[in-house]
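One structure follows; several queries about it will come next.
With one protein chain withheld, the remaining protein chains of the complex are depicted in position.
Right after this comes subunit A.
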């Protein structure tokens, strides 16, 4: 899962929610909702083949936080 980068999260938020965010923006405060997460997840899967569990979005909250959590989830497996 480590191929998912902060930039990819930022790109997918731009694509699905039409919002420009930076690495440390809380994407939910910026207007991302469950359906946007659904779309974002589908995009990441298309780009990398990896299906990211939903809770890392809600737990990580910022693009950087999300990438950190993906790494942590991965390390724990």
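Rule of thumb we're sticking to: contacts are C-beta pairs under 8 Å (C-beta built on N, C-alpha and C of every residue); 3 or more make two chains touch, one makes a residue touch a chain; residues count from 1.
Here is the rule we go by: contacts and distances are computed from a predicted model.
> For the chain not present in this complex, what protein name does its UniProt entry give, out of "Sarcosine oxidase subunit delta", "Xanthine dehydrogenase", "Sulfonate transport system permease protein" or "Putative cytochrome P450 hydroxylase"?
Cross-referencing UniProt, the chain left out corresponds to "Putative cytochrome P450 hydroxylase".
> Which of A:3, A:20 or A:33 sits in contact with the chain that's absent?
A:33
> In the full complex, which residues of subunit A touch the absent chain?
Interface residues of subunit A facing the absent chain: 33-35, 37-38, 41, 53-55, 57-59.
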